[in-house]
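Every protein chain but one is kept in place in this view of the complex.
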């Protein structure tokens, strides 16, 4: 019955990559904890780089500075 | 003072349906716990079907397979 | 496939009240959006009153002030 | 290593305001708890006013009523 | 810079299993999206079975019914 929320920057992640994330993370829960994949949910949130900060700066600013 | 976050797939839910969700969930908190609706918050997140996984597959894939 | 997270203060909510919250919120999603209850998850987080703030004060402080 | 999630209504918040939020909240964690800003993350979610409810009504409805 | 939140029932998961979850989920983000593990955070929430509902019932009730 696990629920997993993955937050990543919005950077053109493809549907195939999202499917691989969902498959991979679900498999980790099966392998490590023996969870039932049928009731394992994964929700991916893509966050604009203006809206994600680290070290007191947005990712947009950090990338601009290189 | 409750805070409720509802995640659903992005499937054309209308403003009227969202209003009904907000009203209904708030009422449950009033009825069951006697919470004050004035400080009860509800936030609805609509998630693209590519970004929601269950049973190791995205909802997009599951719907395609019928 | 909805996922609902309810945050409330830790105030001695009973298992019966939690069961009523789970049942009530699930029913709202069935009634308003026709969601399948079998894949509707509800997670309740109980938050210590020191850890919940509103209006710039913790709930502990607010209650002390009456 | 703190992680902060800020949810606000989608109301035309500018990149400069978002940068100020990220900088300000990170500084609070440095000042109050001595946290390392380099590993402090802030994620801002902007929520449509149809999707945010308080007092049993969406923010859209509340604003319409003035 | 990903952030992952894993919610599981509180069922005596060991520190070694938690370490394996953290390692495994981080590796999925490295493998699928090429993310930098140094800034990948994973937070595990263990939820009491009274506080987790599926199909309108708490996990406690479901287990009692077998």
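Chains: A, B, C, D and E, in written order; residue numbering restarts at 1 for each.
The working rule: a residue touches a chain if its C-beta (ideal position, glycine included) is under 8 Å from a C-beta of that chain, and two chains touch if they have at least 3 such contacts.
Model, not experiment: these values are computed from the prediction.
*Asks:* Over the full complex, note down every shown chain the hidden chain is touching.
*Replies:* Touch partners of the hidden chain, whole complex considered, are B, C, D, E.
*Asks:* Residues of chain D in contact with the chain that isn't shown?
*Replies:* 1-9, 13, 17, 20-21, 24-25, 28-29, 31-33, 35, 39, 52, 54, 59
*Asks:* Name every residue on chain C in touch with the hidden partner chain.
*Replies:* Within chain C, the residues touching the omitted chain are 7, 45, 47, 50-58, 60-61.
*Asks:* In the whole complex, what residues of chain B lie against the chain that is missing from view?
*Replies:* 1, 3, 39, 41, 43
Rule of thumb we're sticking to: only the chains that are shown with their structure count from here on.
*Asks:* How many degrees of rotation bring the Cα atoms of chain B onto the matching Cα atoms of chain D, given to the nearest 5?
*Replies:* With C-alpha atoms aligned, the rotation comes to 120 degrees.
*Asks:* What whole-number Å value describes the gap between the mean CA coordinates of chain A and chain B?
*Replies:* Roughly 20 Å, centre to centre.
*Asks:* What's the distance between the Cα centroids of chain B and chain C, rounded to whole Å?
*Replies:* 13
*Asks:* Which residues belonging to chain B are in contact with no fewer than two other chains?
*Replies:* Each of 7, 21, 25, 39, 45, 52, 54 in chain B touches at least two other chains.
*Asks:* Graph shape for the chains shown, where an edge means the two chains touch. Line, ring, star, complete, or other?
*Replies:* Graph shape, chains as nodes and touching pairs as edges: none of the named types, so other.
*Asks:* Would you please name all pairs of chains that touch?
*Replies:* So the chains that touch one another pair up as A-B, A-C, A-D, A-E, B-C, B-D, C-E, D-E.
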